[in-house]
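I have a structure here, written as structure tokens, and I will follow up with some questions on it.
Missing here is one protein chain; the remaining ones are kept as they sit in the complex.
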Amino acid sequence: MISTIIIILGIIMIVAGIIAVHLKNLLAAIIVSGAISLLASIIYLILGSPDVAMTEASIGAGLTTIVFLFALNKARKEDKND
Amino acid sequence: MIFALILGFALLLIGIYGMLSQRNLIKIVISFSIADTGTHIIIVAIGYLRGRTAPILDKAIDIANATHKVVDPIPSALVLTAIVIGLAVTALMLSFIIELYKKKKSLSIDDYQELKW
Partner (left out) sequence: MIKKIFVALAIFGLFSIFLPIMINFDFHQNLSELSTQYVKGSVEDLNSQNVVTSVIVTYRGLDTLGEVTVLFLATAGIGFLLKKRKGKKRVASELLQTSSSFLSVVIIMFGIFIFSHGHLTPGGGFQGGVMIASAFLLLMLSDVNLELNHTILQFIESLSGAFYVVVGLIGLVLTIGFLNSKIIPLGEYGNLFSAGAIPLIYSFVGLKVGSELTNILDAMGGD
């Protein structure tokens, strides 16, 4: 049962990783990499470490995505200023 | 858990491939964070023991026999701190990228060749 869940989640994560590396659209790539972190937190929960799962869900999927979006937003604003 | 170990190594390889092949600076940082996730999954998978539960010793666990009931707590502790540091390092890299963008108005790594020999 645990192996099945990890295999399914793992296939999704690997495909999402390849997509995130190759996408031309930066915004979509950032969102996909956030989704990878969210799925990783489910895997941590299955592997018996809820502390790590909480940290990954709040930091990896939440704040890291936000920081990436802020950086992208700043770069775009620099474009508009000129 | 061998499947989680394979998944972690696969994500690590994807991240390193992205860092080496992509030309966009933000893309490189995204690949770095994917490789980061892969490393964390590897470390947690090493600490997993089949059929055991989380290392929280409340009433649900027979405390006298706890060492045969819980997974290894040390990898969890290591990964927990590594994730927080990962966020700080990612934010620092992105602020360097913003500073570089202010100077040259480009996100492509091909435009920053001052130190290339």
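Order of writing sets the chain letters: A and B. Residues in each chain are counted from 1.
Here is the rule we go by: contacts are C-beta pairs under 8 Å (C-beta built on N, C-alpha and C of every residue); 3 or more make two chains touch, one makes a residue touch a chain.
All values reported here derive from a predicted model rather than from experimental measurement.
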Just to confirm, in the complete assembly, which displayed chains does the hidden chain contact? A, B
Option touching the unshown chain, where A:12, A:27 or A:66 are the choices: A:66
Could you please point out the subunit A residues that touch the chain left off the display? 49-51, 53-55, 58-59, 62-63, 66-67, 70-71, 74, 77
Touching residues (missing chain, whole complex) on subunit B: 1-2, 5-6, 9, 12-13, 16-17, 20-21, 46, 48-50, 54-59, 63, 66-68, 70, 72-74, 76-77, 80-81, 83-85, 87-89, 91-92, 94-96, 98-99
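Note that in this section only the chains that are shown with their structure count from here on.
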Cα-centroid distance, subunit A relative to subunit B, in whole angstrom: 11
Across the complex, what residues on subunit A touch subunit B? 2-3, 6-7, 9-10, 13-14, 17-18, 20-21, 26, 29-30, 33, 36-37, 40, 43-44, 47-52, 55-56, 59-60, 63-64, 67-68, 70-72, 74-75, 78-79, 82
Show which residues of subunit B lie in contact with subunit A when the two form their complex. 1, 3-4, 6-7, 10-11, 14-15, 17-18, 21-22, 24, 26-27, 29-31, 33-34, 37, 40-41, 44-45, 47-49, 52-56, 70-71, 75-76, 79-80, 83-84, 86-87, 90-91, 94-95, 97-98, 101-102, 105, 107
